[in-house]
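Just one protein chain is left out here, and the rest sit where they should.
Naming follows writing order (A, B and C), and every chain is counted from residue 1.
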Amino acid sequence: MPLPEKKSAAHPSGDNRFKLLDRAITKHQSSGYALIEVLHAAQGIFGYLETDLLIYIAHALRLPLSRVYGVATFYHFFRMKPNGKHTFVLCTGTACYVKGAGAIQEKVEKHCGVKFGETTPDKNVSLIAARCVGSCGLAPVAVLDNAVVGKLNPDDAVQRVRQWEEKTEEVPA
Amino acid sequence: MTLEDLNEVAEKELARQQALKNRVLYCSAAGCVSCGSEATRDAFKASLKEKGLEKEIEVIGSGCMGLCGEGPLVKIASDDTLYQNVDEDAAQKIVRQHLLDGKKVENNALDPANPFFSSQLKIVLENFGRINAERIEEYIAVDGYEALAKALTEMKPDEVIDEIRKSGLRGRGGAGYPTGLKWGIVRKAASDQKYVICNADEGDPGAFMDRSVLEGDPHRILEGMAIAAYAVGANQGYIYIRAEYPLAIERLRLAIKQAERLGLLGNRIFESQFNFRIDLRIGAGAFVCGEETALIRSIEGRRGSPKPRPPYPSEKGLFGAPTLLNNVETYANVAPIINRGSAWFAAIGTPKSTGTKVFALAGKIKNTGLIEVPMGIPLRTVIFDIGGGTPEGTEFKAAQTGGPSGGCIPNDHLDLPVDYESLATVGSIMGSGGMIVMDSESKMVDVAKYFMEFCADESCGKCVPCRVGTKHIYLLLDKISKGNATADDVALLEELCEMVKDTSLCGLGQSAPNPVLSTLRFFRHEYEELLKPVETYIPSDVHE
Amino acid sequence: MAILTLTINGEQVSGKDDESLLQIARQHDIHIPTLCHLDGLSDVGACRLCLVEIEGQSKLFPACTTKPQEGMVVHTDTERLKRHRRTIVELLASEGNHQCAVCVVNNHCELQDLAYEVGLQYVRFPYLYPKKELDATHKSFVLDRNRCVLCTRCVRVCHEVEGAHTWDIAGRGIDCTIIADMNQPWGTSPSCTSCGKCVRVCPTGALFEKGQTVAEMEKQRDFLKYIVTARTKREWVAEATEE
Partner (left out) sequence: MKPKVATVWLGGCSGCHMSFLDMDERLIELADKIELVYSPIADVKHFPKDVDVALVEGAVSNVENEEMARIIRRSSKFVLSFGDCATTGNVTAMRNQFSPDEIMHRAYVELADGDPTIPSEFTTIAKLLPQAKPLHEIIKVDAFLHGCPPTPDQIWFAISELLAGRTPELPNVYLRYG
C-alpha cells in the first residue's frame, strides 16, 4: 500500500490538526474499538471526514479501510462533506411533526432551492434534518447555527435564512 | 471515602445552604435554555447584586421542572413557588417583590394545586428543582450515594439483587423486562470480566425523559450503575449517550470527574473490595443503537447492526463478556429502592407494574413537558388533568405512546391504566415514555406514514424484512394517502406488517409495523375513505 | 459436548449441542431454504429464510444461529413459514434489478432457485429499480450491485477466510451497498488479493468473472469447506508441530 506509516504527532503535510487527532487516538490506546470515538474527534477537529482522513484513521487504528468507511457511513452524525457556513437543523421528531414541522420544511426548501440533507450551491446554508433534539415542549423546533429556536413557524424560519443571506452579501468574499 | 466522610460532605453542604437567605433555582435543562433561561439567570444575578444580595441569595441551575412549554421556569426554594415564562423583566420583578418583600408575583406564579402538579408522584425526578445538577455536594446533601454506601457496606450482592427483584422494578426502556431477574442472570454468568451499560441512546422522536434525567440529576445514574455493578460483579461501566445531547454529555463528564475526585468511582469504593469506573461513549445518530446488541456493537466501534439472540448480552455481550444493560430511568430508580426498601417501592403503582413512570408530554396538548406519574394512573388523567387536554377549539383524537414501536390509543380507551400489560392490549407499548397527543387535525394514515418513514430510514439494512419490508410498508401507505390504492393494497399492507413483525431480526423491525397496525385497528375508516375501487372487466352491455 | 434428541417436523433426530438447528436438519435430509448461510462461513441470521417455529415459543428463530435443546420440537415448513419465505423472496426481487434473461448466472442462481422453491408467481410489491453502480475495473472480475442481495457472503469470506477484508457494507437500510476499501473502484483496491473467493461464494450474478456471457457462469463453492477444514484442523502445519 502506497501510504506512509503513521508517525507520532506529525503528519507529513505539517497540518497541526493531526497532532490533535493523534492525541485522541493515543487516549484510546490506538484501539480499533475506539473507532467511533476517534471519528467523533476527527470530525470535531476537521469539520467533516474526507477519504484521506479516514485512511489516516484506519492506519492509526490498524483497521481495514472498508470497515472504517462502513462505520463512517452507517451513522447519520458523520459527514463526508463540509457543511455550509450556516446550518439550519430542523427537528423532525414526532412532536414537531404533529405541530407542523412539515410546513417549515416545505417552505425552507422552496426558499433555498435545495432539500434537507443538502447545502445551497453557494455553500452558505446547509439544511439538516434531525431526528429529535429533545425539546419537544417547544415544538416545532429548529437549531439555527447551534441555537435552539422553539415554536417556530414557516415564515419566521424563512426570515431567519434570509438574514444569513443578507449577511453574506454584505461581506463579499 | 467512608460513610462518615460522606455524611460530613452532606452536613457541610446543608450548613452552607442554611446560611443562605434563599435560593433561586432556574431550569437549566435544554428546553428552558433554548427559551433563554441563561439570560434569566443573568438578570437575577444582576438584580441581586444591585440590591447587595448576591452573597445571601444564590442563583443556581437545576433539573427540568416539568412545564417545558412555558419556560423559562424558576423556583424559589424558601416556599417552593414555581414561576413560568420568567423573562428578564419578570426576574427583576421577582427579586423586588418576592425575594425582598415576600409577595408572590401572581402573573407568573403557578398554582401548586394545579392538577399538573398534584396528580404527579416524583421519585426519578425528585431532585429536579431541588439541587444544582453540577455540584456533587448538593446531591450528597439530599442523601446521594447513601444507597451505594449501604449496598457496599451492609449488603451482599445477592441481597441487592433480591431487593431489586422484590421491588418489582421493570425495565423502563420499553419492554418491561424484570430488572432483578436480569441482574440475577448477569450475576450468575461465570466470567472474570463483566460490564454494566447504561442505555442513554434515547432515540424515540418525541421523547426527552432520559435527557432530562441526565441533565438534571446525573449522579443518580452513576450511583444506580455502581450499585448494579456491585450486584452483578462488574468493574467497568459505559454510558452510551446520543451525540444530540451535548448538555447531558457535559454534565455527565463533570459528574464522573466529581465522583472520581471523592472516591465514589474508582478503586476500593467505601473501603470495600469494589472497584468501578464509568466511561462515556457517544452515539452517532442511529436509532437502531437503542437495541441492545446493536448498542454493544457500536461501543465496540462497529456498525450498529443487531445480532440474533440468543446468546443474550447477559451471557455474551460487550467484548464477549456478560453485560448488564439497563436504561437511564431504570438506573434512576435503583438508589431510592435501596435507600427506602423494596416494600415502599412495590406499594406504588400496580402489582405487576410497580413504581412510577416518567413521560414526555408533547404534541397537541396544553401543558407540554416532563411528568412523572404512578403506574396504573388512567391515561385520561394524564392527558386531561395533568396535560390540560388539547388546545382550545380542537378535539382529542389519539395518544401515541412508544414512539415508532408503539401505537395510537383512541378516545374509547382513555380509561386504560398506564401499565405495561394494559398498553399492550391496545397494540401499543409503554415505550421509553414519549407521549404525543394528536387532535382532530392529525390524519392517521399520515401519522403511520411518518413513523414508517422513520423506521425505514433507521433500519440498519442487515435483515431483509426490515430493510425492504419497511420501505414497502411506507410505499403502500404513501399510495393510500395519495388516493391511489385499492382494498387489495390494504390487505397486502396488513399481510406485510404481520410478516415484518414476525420475521425481523431485532426489536426495531419487529415493532416497526405497530403504528400501522394500531391505526388500522382504531382508525380503519380513515384508510378506507381514501381507497378507490379496483378496475376490472365491465361487460359491454353495462358499458353502453 | 453432548448429544441431544429433538423433533423436527415430527421426526425424532439427534444432534450435538454445539451444532445449529440448520446443521442438524441437513444431516437428516430435512431441507430448510437459506441464502446468507454458506457452509464454512460464520452465520449472521440476516436473510430470515431459514426461520423455523419452535413449540412453546411465539417468536420465530433462524435455524442457522439457533442451538438445539433437549426435547425441542421444531417445525420447518408450516404454512406461516412458507408464506413468510415467499414474501422474503418477493422483497429481495423487488429490491434489486434482477433481469434473469440477461444475467450471467441465469439457471445457476440461488435467488432464482428460491423463487422457484417458494412458487413465486409474481411480485406483489412495486419494483424499486434502484440506481446501482456496476464496477468493472478489476482485471478479472465484475461487481454488479444491481444483482446484489446483501447476503454479505463476500464480506465474510474475504475477512474470515482470505483475511483481506477488502469488502464491507456502507450506508444503511435500503441504501446499503457493498464497497471495496474506501468505496473505490475495485481495480484500484490496495487490499484485494484477486483470489476470487468472493466471486465464487456470491449466490447471484452480482460478482462474476469477466468474459462470461448470459447463463454461462456456474459457481463452484466446494472449495470453501476444504480450506476451512484444513485451517481449523491446522492440517497444513500438522507435520511441523508434531515434533
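Everything that follows uses one rule, which is that contacts are C-beta pairs under 8 Å (C-beta built on N, C-alpha and C of every residue); 3 or more make two chains touch, one makes a residue touch a chain.
Note that the structure is predicted; figures quoted are calculated from it, not measured.
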Partners of the unshown chain among those that are drawn: B, C
Of C:C64, C:C103 or C:V149, the residue in touch with the unshown chain: C:C103
Among B:A113, B:A190 or B:V534, the residue in touch with the chain that has been omitted: B:V534
Option from C:T76, C:Q112 or C:T204 whose C-beta touches the chain left out: C:Q112
Missing-chain contacts mapped onto chain C: 93, 97-103, 106-107, 112, 115-116, 119-123, 126-127, 129-132, 215
Footprint left on chain B by the chain that the document does not show: 488, 534-540, 543
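Going forward, only the chains that are shown with their structure count from here on.
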Most distant chain from chain C, judged by the mean position of its C-alpha atoms: B
Centre-to-centre distance between chain B and chain A (centres being mean Cα positions), rounded to whole Å: 26
Separation of chain B from chain C, taking each centre as the mean of its C-alpha atoms, in whole Å: 39
Junction residues of chain B - those touching two or more other chains: 286, 303, 460
Residues of chain A touching at least two other chains: 67, 70, 74
Complex interface listing, chain B residues touching chain C: 286, 303, 307-308, 310, 456-465, 467-472, 475, 492, 495-496, 499, 502-505
Chain C contact footprint on chain A (complex, rising order): 1-3, 51, 54-55, 64-67, 69-70, 73-74
Sites on chain B touched by chain A in the complex: 30-31, 33-35, 67-69, 71, 202-208, 211, 243-245, 281-287, 298-304, 319, 360, 362-364, 368-370, 400, 403, 434, 436-438, 442, 450-451, 454, 460
